[in-house]
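Omission of a single protein chain aside, the complex is shown with its protein chains in their original locations.
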Amino acid sequence: MKVKVGINGYGTIGKRVAWAVNRQEDLEIVGVTKTRPSYEASSALREGLQLYAAHQEDAENFQNAGITTNGTLDDLLGRVDLMVDCTPGGVGERYKPLYDKAGVKSIFQGGEGHELTGISFNALANYHEAWGAPSVRVVSCNTTGLVRTLFPLQQSFGIQKVFASLVRRGADPADKKGAALNALEPSLKLPTHHGPDVRTVMQGLDIQTMAVMAPTTLMHLHCVVVELKEKVSEKEVLEAWSSAPRVRIVSGKEGIKNTGQVMELAKDLGRPRGDLMDIAVWKEGVRVVDSTLYYYQAIHQESDVVPENVDCIRSMMKLEKDNLASIERTDLAIGLR
Amino acid sequence: MKVKVGINGYGTIGKRVAWAVNRQEDLEIVGVTKTRPSYEASSALREGLQLYAAHQEDAENFQNAGITTNGTLDDLLGRVDLMVDCTPGGVGERYKPLYDKAGVKSIFQGGEGHELTGISFNALANYHEAWGAPSVRVVSCNTTGLVRTLFPLQQSFGIQKVFASLVRRGADPADKKGAALNALEPSLKLPTHHGPDVRTVMQGLDIQTMAVMAPTTLMHLHCVVVELKEKVSEKEVLEAWSSAPRVRIVSGKEGIKNTGQVMELAKDLGRPRGDLMDIAVWKEGVRVVDSTLYYYQAIHQESDVVPENVDCIRSMMKLEKDNLASIERTDLAIGLR
Amino acid sequence: MKVKVGINGYGTIGKRVAWAVNRQEDLEIVGVTKTRPSYEASSALREGLQLYAAHQEDAENFQNAGITTNGTLDDLLGRVDLMVDCTPGGVGERYKPLYDKAGVKSIFQGGEGHELTGISFNALANYHEAWGAPSVRVVSCNTTGLVRTLFPLQQSFGIQKVFASLVRRGADPADKKGAALNALEPSLKLPTHHGPDVRTVMQGLDIQTMAVMAPTTLMHLHCVVVELKEKVSEKEVLEAWSSAPRVRIVSGKEGIKNTGQVMELAKDLGRPRGDLMDIAVWKEGVRVVDSTLYYYQAIHQESDVVPENVDCIRSMMKLEKDNLASIERTDLAIGLR
Partner (left out) sequence: MKVKVGINGYGTIGKRVAWAVNRQEDLEIVGVTKTRPSYEASSALREGLQLYAAHQEDAENFQNAGITTNGTLDDLLGRVDLMVDCTPGGVGERYKPLYDKAGVKSIFQGGEGHELTGISFNALANYHEAWGAPSVRVVSCNTTGLVRTLFPLQQSFGIQKVFASLVRRGADPADKKGAALNALEPSLKLPTHHGPDVRTVMQGLDIQTMAVMAPTTLMHLHCVVVELKEKVSEKEVLEAWSSAPRVRIVSGKEGIKNTGQVMELAKDLGRPRGDLMDIAVWKEGVRVVDSTLYYYQAIHQESDVVPENVDCIRSMMKLEKDNLASIERTDLAIGLR
């Protein structure tokens, strides 16, 4: 019997997680919530998903718009084993008491604080920490990106120290978040939250970060500097990543020079929605000077955490002991391999 | 037996046409050409397509890059019934003598002039003109967009006169065409070529156009003013489009307010590559004052001509007499319906 | 003795109007208000202007920030003959009762409705309507732009009908107004407010408008179609504008092809802040077909209304009977001629 999963918030992340969960043989989506009868609500129905109004007071709006719902969040909570909270950052924590009260396990996204659940998750780095847990947070897109490439380096060579500067996309393609149209904006609160956030899954890592927001919608781009514990060659570094899951080496020489071309590759790969769930690292941008490694990586903020959510469910529901086995099952089911 | 089709130029348009042709039961792609061993060449192979070097001198580059080709364009010409030329605008005309010499029919894109073939094509407006023809031009993305919405209006109500101002995207998402990053640029040569181009498929239409380039990559957006021959209601106009193929009504009230959200809808619809091959018309933006109609439409410049190429092949190869039947077959095969 | 002017709201428009007023021999700025102790408040002091807290409760914030104010808006109202309200759109109407109560004349900007004052103003088209009036609205940047080029056409040739499509800048350079970073957004409410707004100063003009927001910060760009009452040559049209104030003919052949280059010209002209207070019309983009005129114009949204505010003061304070004389005095004082 499949584990029954609900999604609270069928937006950028929610719709992708719903899609990915429904493609797993051991999981199924029972329903998704939406606050408003928008085109995304219609999309959920078109996908064959059952729709629930987030709140009782929203239900009427759906009715007026002629969109059928199967009840409210409360009803959905009675029908699932686990909820994946995909509400906007900071909103999830308001829902946690409801999930807890209903006796339903819950996953939150990186917009919530680590303290909300006490457990932050990355499938490669600390899958076991979520084992059987009632409530877990999947770290943000940027943190997921950093962990995906740093963890293999730590395993293979040991890490002394990390510095990363993050050039952040200003808003998602279909979003208006108030980024300046033609300006760069530094995150003045230093260190930015990204370093401490990486430490929620890679305890004790010495990492500092800075961040700049740029007027682009496609991807974040990181400049990463890693002082390794040993001297390595660029080839060894690339090999460490080649065997790591959800890292994809791209090449400027083959015509992939910017994030627009990285996303074009994702489309060429036939990925659903044109998403790139893996982290793109530029082959020619990997450089080692003594034992210091420099590299660039691009993060598709809309999708990289999606497979992590799937693995997190497996660990919390004790469906698969081995993290690499879960990763493989997830990725095969959604076409990442 | 399927009609054998080759693609010259596996880029933005070429790769989409290849995909669409291969999904038709009466057509098949025999091979595609590429000038350089880029990631797009690798994508072609990954798709199971046979790759040909555009020129003899390119062949070596592929070999050096370890990419297998099946020969050159000359070889491909010997194996196909029809070539779809998807080379950059203005380049196609240099290839026409080769296609002609090989006795192979040819389709060109809107970047070429009407005179090259003497026949310009839109599946709805003048399918029959391409019947059995040796060489046809499929009109550009903007012209296709205008014809898709104007032709049904002309059929239903009669058109006195049209004015359209086109806000053009500066470059495609993976492209760098030299658009200014933060400026608007008018097409100073008036009238722009768009009006005369519409007349290549809708003879005699009184249409004037102006155009402005904007720093965006997603879609073109047209403001269209049509003086109709009779007074109509907005509802009648929307009905005329509802029954027209490849026109999609979108709604600001349902959350689709800009071209970013139109493209998000395309992804939600599960469209390959996240493309929107139909023309998006905003429901709330349709307005009739006396017998003058105002409306906005958005054109996905990378993909709207793709199904037109398929229909054009059918007409040229005399595979299907009825244009609406061809349109339906094409659209069903690629998931537009 | 100079007329004493106050500015409520020292932001994008307010600081420019303050600068321009202070350069007139018959006008002087007594003080400007600000709600917050920002860098713009410091700039006002650096300019030698006296600063007033917009509200009593703001006064403390200035004190805490170590910025000296000369009192509050109430104090300022007691010291001026006329207030220019430069608060954000829709906010001005809340202040009108205060101005009225203080017996101070007031000017509002185009973000307010025509009904607020019953008189809308353009120096060229209807200067006399503001004569001695207690309260007047200077029309918006886009309306000002349309009137500057349409009025001379109406005077010279007569206008049958106008259609304009406006490509609007998404936000000002130092602003974050929530425009989408990489999308085009049509104004779905048709007709847009621009047409009726033009009629507040050019009564009875038959004009329809559509508008699209683009991700750029520099200027608006209009595509204008005018059915004239007589056949004219392109040369005659250009001559009509050459003798009109605050219209500047630019040329693509001389390297001014987009709004980035128009603004570069403004800098080359030594204009303060790099502003272009005149409307830029492209010489090569002027085209007449029969008696229909097509042209492109660019509007610097931050500054084109600035000299209009100065002339409006003169008319309201009965300082100068002749509008062209006022325009000349204004323009000479601020370097437009």
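For reference, chains read A, B and C in written order, and residue numbers begin at 1 within each chain.
Following the convention adopted for this analysis, contacts are C-beta pairs under 8 Å (C-beta built on N, C-alpha and C of every residue); 3 or more make two chains touch, one makes a residue touch a chain.
All of these numbers come straight from a predicted model, not from anything done at the bench.
K.L.:
Identify the visible chains that the left-out chain touches across the whole complex.
P.N.:
Taking every chain of the complex into account, the missing one touches A, B, C.
K.L.:
Of the residues listed, C:N8, C:T87 or C:N182, which one is in contact with the missing chain?
P.N.:
Answering carefully, the residue with contact to the hidden chain is C:N182.
K.L.:
Can you work out which residue in C:A59, C:L269 or C:L319 touches the chain that's missing from view?
P.N.:
Considering all chains, including the one not shown, the answer is C:L269.
K.L.:
Consider the whole complex, including the chain that is not shown, and state which of A:V104, A:V138, A:V167 or A:M202 touches that chain.
P.N.:
In the full complex, the listed residue that touches the missing chain is A:V167.
K.L.:
Please identify which residue in B:G31, B:G71, B:P152 or B:P173 touches the non-displayed chain.
P.N.:
Of all options in B:G31, B:G71, B:P152 or B:P173, contact with the hidden chain holds for B:P173.
K.L.:
Take the complete complex as the reference. Which residues in subunit C touch the chain that isn't displayed?
P.N.:
Counting over the whole complex, subunit C touches the hidden chain at residues 15, 36-40, 42-43, 46, 173-175, 181-182, 217-218, 250-251, 254-256, 260-261, 263-265, 267-270, 272-274.
K.L.:
For review purposes, identify every residue of subunit A that touches the missing chain, sorted by number.
P.N.:
Here the touching residues of subunit A are 163, 165, 167, 169, 180, 182-186, 188-191, 208, 210, 212-219, 221, 223, 225, 252, 257-261, 282, 284-285, 287, 289, 292, 294, 296, 298.
K.L.:
Where does subunit B touch the missing chain, residue by residue?
P.N.:
170-171, 173-183, 215-217
Here is the rule we use: only the chains that are shown with their structure count from here on.
K.L.:
Could you tell me between which two chains the number of C-beta pairs in contact is largest?
P.N.:
Counting C-beta pairs in contact for each chain pair, the top pair is B-C.
K.L.:
Quick one: report the Å distance separating subunit A from subunit B, using the average Cα coordinate of each chain.
P.N.:
Going by mean C-alpha positions, subunit A sits 35 Å from subunit B.
K.L.:
Distance-wise, how many Å sit between the C-alpha centres of subunit B and subunit C, to the nearest whole number?
P.N.:
Taking the average C-alpha coordinate of subunit B and of subunit C, the gap between them is 42 Å.
K.L.:
With chain centres taken as the means of their Cα atoms, state the distance from subunit A to subunit C in Å.
P.N.:
Averaging C-alpha atoms per chain gives centres 47 Å apart.
K.L.:
Identify all positions of subunit A at which a residue touches two or more other chains, and write them in rising order.
P.N.:
In subunit A, residues 173-175, 181-182, 217 touch at least two other chains, as defined above.
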